[in-house]
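The complex appears here without one of its protein chains, the remainder shown in place.
Up next, chain A:
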Amino acid sequence: MGENDLVLKVTDVSKSFSGVQVLNRIQFELKKGEVHALLGENGAGKSTFMKILLGIHTADSGSILFKGKEVHFKEPYDALQAGISMIHQEISLIPNMTVAENIWVGREKQFYKHGFIDRKAQLAKTRELLESLKVSIDPQAMVKNLSIAGMQMVELVRAVSYHSDIIIMDEPTSALTQSEIEVLYRVVKGLAEDGISVIFISHKLEEVFEICDRVTILRDGHYIETRECAETDMPTLIRLIVGRELNQMFPKEEAPIGEEVLSVRHLCRSGVYEDISFQVRQGEIVGICGLMGAGRTEIMRGLFGVDPVDSGEITVRGNRCKIRSPRDAIRCGLGMVTEDRLQLGGIRILSIKVNMTLVYLKKLCTAKLFVRKREESSRCREMMELMEVKAASVNQAISQLSGGNQQKVIVGKWLMNQPDILILDEPTRGIDIGSKSEIHRLISNLAKKGMAILMVSSELPEVLGMSDRILVIREGKIVAEHNRGDVSQEILIKEEFGAS
């Protein structure tokens, strides 16, 4: 293989966010006309890497050679113009426009005739493009009337219409049926034959063997290996994806496990998750793992009343609870540290104090109305000390804190209310190692004091290290349950991916 065959050559690209190294000297090569899979666990650095390619983020160091020339894109539009386009998991089309209009949106100028858009010419060109790709979609159809697969196909066609050399596809098959997947495979193979290179991000290993030529594996922000698909097999890939030894960072301390506190039976929300049943006992940490999009967060949101559930029964300490809103959940003794710190966790523009006492506030009121301010401040300071929050004062806005400190404030908010059951959704995502182990120690201490804990995490070592019991979620169902020490990372990965 000569250097000329390479469309893209990435050397030593590194990136850190506020002190956390997310990419460490990434290597990547893409040949002309190849379909190249990019594999790795959640948080391995795949999406950050792609965002750097597209110019959404800037690399701290390293070089990107695109068609032999070093490039530094400032925004995705530059990358698109140069010939790199990405098809995201979320559809980014305009629903109330036709297929043809969507494909050429922003580039109508080329169809101008006497200052107006020549719709016939636009339509003809769209037809031509669709036929060349053997895609059977009516160019005059409204995008909102298409299936997800159809919309994805339109995005693909649009990418081709930009004369892209590289098309990046992020889990394109996750929302498709088997026959739609076949069509997508055919189109992707056709693109490759035409000399377009495809970067294929996927969680499904079978599909990698089906359509990819080569595969590159990332793990914890490091480049691991690139292999020819024909020369490797599934167990090898799994071993490469997992790789690391279970490190000793987060051992849970032994805690006496008491009676059952929370029992969930047949929780169901159609199309999202079904028949979810499990129990959590006093002092127990139940870890919940699964791939992104498997329904872990949705189940927790349903349990906590953030989203409605269709059916199911929730019992806390033997009493049936009707949970229709987070207020009900809080009344039943639940607390929830949400996955999305910015959207749901904290109120960024408000102070540590306001955030920390929000749940507990009513119990700090005289005459059920007036906040006892001195007590509020002192309780807040106590909690800050307990949580080791580093901040100038209780009146500092949480937007000025680091991710780790923000998370501690949010955990503190729930602890102040002393829940019986604490749900932690990705409690350590995106925070530095130091804060991470502090949060682990805290969780462990809470269990020791008798709190029942449900912990969702994408990091398997965290799940394995912290949990007394582990539930694996795949496609909205609990597919496996393991006791502490009975399971290895390889088995969990296999169950998450659904590989036999």
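Descriptive notes on the structure:
As a working rule, a residue touches a chain if its C-beta (ideal position, glycine included) is under 8 Å from a C-beta of that chain, and two chains touch if they have at least 3 such contacts; residues count from 1.
Assume contacts and distances are computed from a predicted model.
Going by its UniProt record, the hidden chain of the complex is named "ABC transporter permease" among "ABC transporter permease", "SDR family NAD(P)-dependent oxidoreductase", "Fe-S cluster assembly ATPase SufC" or "Alpha/beta hydrolase-fold protein". The chain omitted from view is touched by exactly one of A:97, A:344 or A:491, namely A:344. Contact with the chain not shown here comes from a single listed residue; of A:183, A:262, A:314 or A:359, that residue is A:359. Mapped onto chain A, the interface with the missing chain covers residues 304, 306, 325-327, 330, 336, 338, 343-350, 354, 358-359, 361-362, 364-365, 369-371, 373, 400, 413.
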